[in-house]
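Note sheet for the following structure.
Note that one protein chain of the assembly has been removed; the remaining protein chains are unaltered in position.
Going by the order they are written in, the chains are A and B; count residues from 1 in each one.
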Amino acid sequence: MNEQSLMEEMQKALGTKVAEAASAGPRRIFVRVEPGDLFATVKYLRDRFNFTHLSTITGVDRTDAFELLYHLANENCILTVRTRISRTEPVIPSLTPVIPGAVLYEREIQDMFGIKVEGIPDSRPLLWSDDWPEGNYPLRKDWTFERRPENIPGEGQ
Amino acid sequence: MKVTIPIGPQHPALKEPISIRLSIDGEIITGADLRLGYNHRGIEKLAETKNYTQNIYLVERICGICSHSHTTCYVQGVEKLMGLEVPKRGLYIRTLIAELERVHSHLLWLGVAGHEAGFDTFFMYTWRDREVVMDMLEIISGNRVHYAMNTFGGVRRDITDMQKKKMLDLLDLLRKRTAYYLSIGSTEPTFVARITGVGKLPPEKAVSLCAVGPVLRASGIPRDVRKDDPYAAYADVPFDVCTFDTCDVLARVVVRVRELVESYRIIEYLLLNLPAGEISVKAPRKVPAGEVVSRYEAPRGENIHFIKSNDTDKPERLKVRAPTLANYPATLEMLKNSFIADVPLIFAAIDPCICCAERMVELNSRGGAREVVSMSQLRKMADAFYKKAGLKKKAGTWPL
Partner (left out) sequence: MKKIIQWSRIKSPWILHLNSGACNACDIEVVATLMPRFDVERFGILLKATPRHADVIVCTGPVTRQMKKRIIRIYEQTPEPKFVVAVGACAMSGCVYRGAYNVEGGIDQVIPVNAYVPGCPPRPDAIIDGVVKLLKSLETKPAGRKEKKKDE
């Protein structure tokens, strides 16, 4: 089943849910949906085309909104489902009922961007140290940090 | 009794910061949990401040064992954005280094698995032979780890005929030694007994928890990025995807040993069929805007990079997901209903590369009492437990 026929069938089945679909080369498809339709789209892709493997979830900070890309894979191609959510109130439903292995990636975007994932089975931070101050989301474009002054031993002698 | 295992030297080989907390009920583990953070270095944020060429060196140092996998995945993606066509000879050399890295990583892992199963002589043997592979890599690239062979448009160094001949000789030596290891399993019943039936992961769970690499293939599922999504020279090279279907640690050992043998075949094919020509093309400094998803089959599983560019010389976003992170949920599943004595072995069997991913496992048990046990104590407990139990009555057979 090549990319063209896959996209056609998907658009026929999901109709208006799919805002745009494009093939970026052999074995690569990019699809855009609204956050509300994300769950239904992934469920359809998993059941119909065997996209059971979620490679990872990428978060991108486009300064006007957050974009989330879900990279799904089956034996033939990688389909990336992208969706945009608001930057001021970032909320997205969890995919764990459909793909249980998504939980770690969702915890990671929670830490890195401050996105709230609804329905996640385990919402503890994934990567922070015990003394990480609340409210700091490093991968946001407007997040900066002060570098500690370095202490070079032997200098000044 | 709540058993807490603190950070400390975990592997004899790779003392990476790990913290494990187990919940146990008697000898059996009832629950497991994860906590990461010790190895988090903030590479994704740092990559946005460096230009594309500097990022090759940054990405290489995500991991010391699978360094070539991260650079190749990154360079492949950026080459697609730049619209470059790498010459055949460059692709072959890239693939050659990739397979040598796979051999070195599997030999390293075999040694560690032997050590965890109480078989230290095996550990010393495999690491001695690993030095042969490091020699081969040093002949080509000049360094034992962090080879830095990739550049945009191809590779940086070429292989001369004399180097080719030396590598073929060393490959023969490696093959003889590996044949010896294959025979060890059949003559060493305690080794096979120790690893059979441990850490079971049924195929449906492996798929739904998104496991990757040898862990997935050890549950009988033939997914391999080199076949599903061929990159570099893999479309030209004939090889098989190795699976095994007993879903336990024995299967993982068998899959990796079979992959070793396949890798020798691939390396020989590449060396004998190396096409003539250029090894690289010139690359532009600025990368046109676009997005690309790049995948690679690292020794531990599927490595995926996502790069977004914005027509400058620095990337807009670089996302890296290393294979071991994907195997964590599967590990937690494996640890449930196992004996404590098997924890070091199960954990080692997924071939953890913590610097790639960072992990912590936490288990909670009924009762509430707490005890702090270090990993080396666990290993001693495991050895004592198995010595007392004697040979398992129903030991599996060595299938090779």
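Convention: a contact is a pair of C-beta atoms (placed from the backbone, for glycine too) under 8 Å apart; a residue touches a chain by one contact, two chains touch by 3 or more.
This structure is a prediction, so every number in the text was calculated from the model and none was measured.
S.K.: Of the listed residues B:Gly26, B:Gly42 or B:Pro275, which contacts the missing chain in the full complex?
M.R.: That would be B:Gly42, which touches the missing chain.
S.K.: Just the residue numbers, please: which parts of chain B touch the chain that's not shown?
M.R.: 7-9, 12-17, 37-43, 45-46, 49, 57-58, 61-65, 67, 108, 124, 127-128, 130-131, 144-146, 353, 355, 374, 376
S.K.: Suppose we count only contacts with the excluded chain; which residues of chain A make the list?
M.R.: 129-132, 138, 145, 147-148, 150-153
In this text, only the chains that are shown with their structure count from here on.
S.K.: Could you give the separation in Å between the centres of chain A and chain B, each centre being the mean of its C-alpha atoms?
M.R.: Result: the chain centres lie 24 Å from each other.
S.K.: Tell me, which parts of chain A touch chain B in their complex?
M.R.: 24-25, 27-28, 30, 52-56, 58-61, 69, 71, 73, 75-78, 80, 99-105, 112, 124, 126-129, 138-139
S.K.: For the complex, give me every residue of chain B touching chain A.
M.R.: 34-37, 40, 42, 44-45, 80, 207-212, 223, 228-229, 291-293, 295, 302, 304, 306, 308, 316-317, 319, 321, 325-326, 328-330, 358
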